[in-house]
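The complex appears here minus one protein chain, its other protein chains still in place.
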Amino acid sequence: MSPRRAETGGRIDRLRTIRFTFDGAPYTGYAGDTLASALLANGVTLFGRSFKYHRPRGLLAAGVEEPNALVTVLRGEVREPNIPATMVEIYDGLVAVSQNRTPSLAWDIGAINQLGGKILSAGFYYKTFMGPVIGPLKGTRFWMFCEHFIRRAAGLGKAGTAPDPARYERMNAFCDVLVVGSGPAGLMAAKAAADQGARVILADLEANLGGSANWSGETIDGMPAADWAQRLAAQLAGNDNVRLLPRTTVWGYYDGNTLAALERVTDHKEVAAKGEPRQRYWAIRAGTVVLATGSFERPLVFPGNDRPGVMLAHAAERYANEYGVLPGQRIALFTNNDSAYRSAVALKKAGAAVVAIVDVRGDVSNEMRRLASDAEAELLAGHAVIATEGGKALTGLKVQRFDATSGVLSGDERSIHADSLLMSGGWSPTIHLASQAGAKAEWDPARQAFLPPKPTQRWTGAGAFTGSFSTAEAIAEGRAAGLQAAGGAASSAPLPVVEAAPGDPDPAPVFEIKAKGKSFVDFQHDVTAEDVRLAHREGFISVEHLKRYTTLGMATDQGKNSNVPGLAIMAEALGKPIPEVGTTRFRPPYTAVSIGSLAAERFGDLKPERLTPMHDWHITNGARMYSAGLWYRPMIYGLPGETVEQAYVREARATRESAGIVDVSTLGKIAVQGPDAAEFLDRVYTNMFSTLAVGKARYGLMLREDGLAFDDGTTWRLGEQEFLMTTTTANAGKVMQHLEYFLDVIWPELKVTVTSVTDEWAGAAIGGPNARAILASCVTGTAVDNATLPFMGIVHGQIAGVPVMICRLSFSGEMAFEVYSGAGYGTRVWEALIEAGKPFGLVTYGLEALGTMRIEKGHVTGAEIDGRTTARDLHLDWMLSKKKPFIGSAMMDREGLIAPDRLELVGLIALDNRPLNGGGHIVEELDEANPHASLGHITACCYSPALGKHIALALVKGGEARHGTRAFVSDPLRNRFGPVEIVSNHFYDPDGSRMHG
Amino acid sequence: MLITCPYCGPRDVIEFTYQGDGNRERPQPASQNLDAWNAYVYDRLNPAGDHNEIWQHSGGCRAHLRVVRNTITHEILSTEFARGGHKSTDSRAEGRS
Partner (left out) sequence: MAEQHLPERQSPLEPDYHPGSHGNFEHGVDVILSETRPGSILQLAAWPGEESRLIEIIRKVTGLALPDGAGGGVSSGGSAAFGFAPGKFTVLDEAEGLAQAFADAMTPAIGTLTDLSHGRTTIRIAGPKAEWVMAKFFAIDFALPAFPLGAGRSTNHHDIFAQIQRTGADQFDIYVFRSFARSFWKALCYASEEVGYEVQ
């Protein structure tokens, strides 16, 4: 049998043996074991190597605050580092490995760092920035030299590189009462609130609800506390208005009583069920929160307090009572308070020999003396531990007489032979969530602890969280908190009766025993008491500076063990009381949170995307898709063997020679309706829309309030009070918000409704010399000749038996038409147009050809309307009405916006016949070695099949005046230099004869 | 952070878009007073304390709201429709804010 597992006892299932490996060696444990308890049962004492000095470390704790025993859990190729072994539930096939050791835990070459302790003291990392001068290595260079080694030597587990196939989910929850912590206080609160009919969520980070009841050994209502807790939890589970969330860590307390929690759904299972997430991120909106988060036992700070075998007293009690595992056979205790006496009795009862209780207090109560004798332990009152002995396991300790008031050691050293030393430095309420919620913690001199602040949000506390450390108090406070949270009246009904060991909750104010040797404050970050004093000597006396300089409390455990002792030592160095030193505010997360759970479903295939009605047709017909924001649009419809450039050149050329068709369903479309719609558009656009006739469209430009260009598009007047506005694809959402803002906030008197109808309509733009003939061959119910459908005219008809709306407008510069149909008919109409176009050689074209034709025409898009350009810069000043004010009209003529040296839109032709690049700069004189004096930059470029040249649009200083002159493109990043000619942005068909036909 | 929309009730802040300082006053459309326009477009109060703000419930009913928010505590002191006329008829909203 396991060397340290007791024959009986514990809440594990001894009938179910679990097999797992640690560092490659096979072990067994029982269902209900954590990795920590199972390894301890197997006689493992060495769990990890420390962060800086690579000192051997064992288990300090039994719960979430464990700083030393961090392991990496492997699932296939996926590795999750830095999990406390105390939080890993074992399952068949679990593979865990230790961290920060080379080549093995027992033989770690990094342990040599222990010899260089002076160099690696507090702030060592920062000091390397300044660095001593060693030959050529000084300052930054010294740091860079050191950094390589520091980063390799210091550290925790390594993150994996394999993709994580696990499923993560987000879950939203609402409740009247959220109870955090399921110890006696939390269970009572949940029960009381549930009995009031409140919707209750009870969350606990442990697998088994019950908290301290699971290991306290106390009796409640005549039954073992653990059974009492289990019974209460079972009652709650049967309640429709209660949701129990075991294995769920509430890690963030945010504004508006919104809390974040992480549920580890399948981490304890060998295999997840189909569709079951590994972890669930719960966003909980709670009416009231009951914080019943308990407390942490504090270590004492003395030389050798980090040796494997030195453990928190309650942790040993828990291993014995909950898991039936003894941390040692010969146990000594070291304490400044009464709670360790209970632990001593528990361990004695579990079968260990308790050799001594070392108490810093000279004056120990008779009750405690009785407990010591129950444990058959020698009581050394007024003594302190000054050293520990052993290597990878404890062999003994040394004690000396100690004065708790002066801190002075005296008398002879005495050695005690023990394989386990349990310490208790008092208790700190787990106030993290309360601190996150807003206010500052308050120091209680009797408890020697920070107590929760006054609530700034709707929460109430109960039990050890409030500094009430006895189970009887926890039960009373829990019920009161639950009733209060659920809006119930206080109850005078009898409470469950607790039988527990006696004890005074107030410790002696002793945190550190000053003797020779390294005394650890922060175990995980290897911060010693001397480091804290060094920080003080070097001037880092504010608590925030102390934290950053020494990294105290900055490890993955966020100082759960070390905060108060660290502050106490700093306070002593400063000669100030602890409350004057203050404490740092706790921030989320309470424990480490996986990035996967935060990302939840928003990655990979499940990322939201927008598809046009013709999407599947594009895919089937060889389109290569391109993501434009959330939309997917065809980039090209490539033929076999074609490059992207060959494809778009072919598509654009065919469109100009005969006809082409493109999916324009992504254009933003907004229905603007109501008696004041025309008036509203007059205010929103720079040009007039009230004068637009029904059945006609007009190109419009919008400015921002500051006078810069915002968006452009055509707006169609479908009725006296009904307009269909189109926007650029990218700005659809922004324009919608802009319109809504003005209607809600600035002009609420206007009777106008704006509605996004982008998705209502499928849009196909068909253009080219044969476009009209193609339409004429498939449209019924209307003519499409020049008289019926003039430029910017709109007609209604049918294609393939479905209603369509056709507007004659052109982006390509060809005679072109936009055909709109209900989105559900989009593919049907599209296919009918393709069919009708076959005799004419109609091609489908994508974004690349669309862009090419718009560059040839010199039309602007988001690349030019970039938030810095004005209408004048873009030669759109002809659209600025002088008859009316409009958004931006007052600000657009400001001095800086009409200056002659502004960047203006021009066209460029590459004179060396090589491709140009977007973002390349334009200069007057070429200086490849020292590129300078930019005149502007290229916004869009292509090979123009119409011109047979490489062309671009650019924003260039004093642009129009430079037409016909030579300049150079200077693009050092891509090593593209060469001569260009500056021309008008209207490269192709400048008088528009092709589109007006 | 939760904002209580007068129509939809309390909703998570991710459903809302901040639409700027609620203290700005837009000059008359035809005004040529550049100082007034400048103040409207660029000047912001940025107080440490209670602040009038415009938020849009963009992920919900899309109404713009006038919100008084404490910039130190993030407490939302009041919310109302920016557009008058539609007082909430939602009995659920009572007692929420």
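As written, the chains take the letters A and B, and residue 1 is the first residue of each chain.
Quick note on the criterion: a contact is a pair of C-beta atoms (placed from the backbone, for glycine too) under 8 Å apart; a residue touches a chain by one contact, two chains touch by 3 or more.
Quick caveat: nothing in here was measured; it's all calculated off a predicted structure.
What shown chains come into contact with the chain that's not displayed?
Every shown chain touched by the left-out chain: A, B.
If I consider the whole complex, including the chain that's not displayed, which of A:Lys158, A:Arg602, A:Arg966 or A:His996 touches that chain?
A:Arg602
Among B:Met1, B:Ala36 or B:Cys61, which one touches the chain that has been omitted from the display?
Of these options, the touching residue for the absent chain is B:Cys61.
Please pick, from A:Asn172, A:Ser373, A:Ser415 or A:Asn913, the residue that touches the omitted chain in the full complex.
Only one of A:Asn172, A:Ser373, A:Ser415 or A:Asn913 touches the chain omitted from view, namely A:Asn172.
From the list A:Ser37, A:Ser295 or A:Thr758, which touches the chain that is not on show?
Spelled out, the listed residue whose C-beta touches the missing chain is A:Thr758.
Could I get the residues of chain B that touch the absent chain, sorted low to high?
Contacting residues on chain B, toward the hidden partner: 6-9, 11-12, 14-15, 59-63, 81, 83-86, 88-93.
Even though one chain is hidden, which residues of chain A still touch it in the full complex?
The missing chain touches chain A at positions 169-174, 199, 273-277, 283, 285, 601-602, 605-613, 616, 630-631, 665, 671, 673-675, 721, 751, 753, 755-761, 800-803, 822-828.
By our rule, only the chains that are shown with their structure count from here on.
Give every residue of chain A touching chain B within the complex, in rising order.
254-258, 283, 285, 438, 456, 683, 705-706, 737, 740-741, 743-746, 748, 885-886, 889-891, 894
If you look only at chain B, which of its residues touch chain A in the complex?
That would be residues 1-2, 10, 12-13, 17, 19, 26-27, 29-32, 34, 37-38, 40-42, 54, 56, 58, 62-64, 73-76, 81-85 of chain B.
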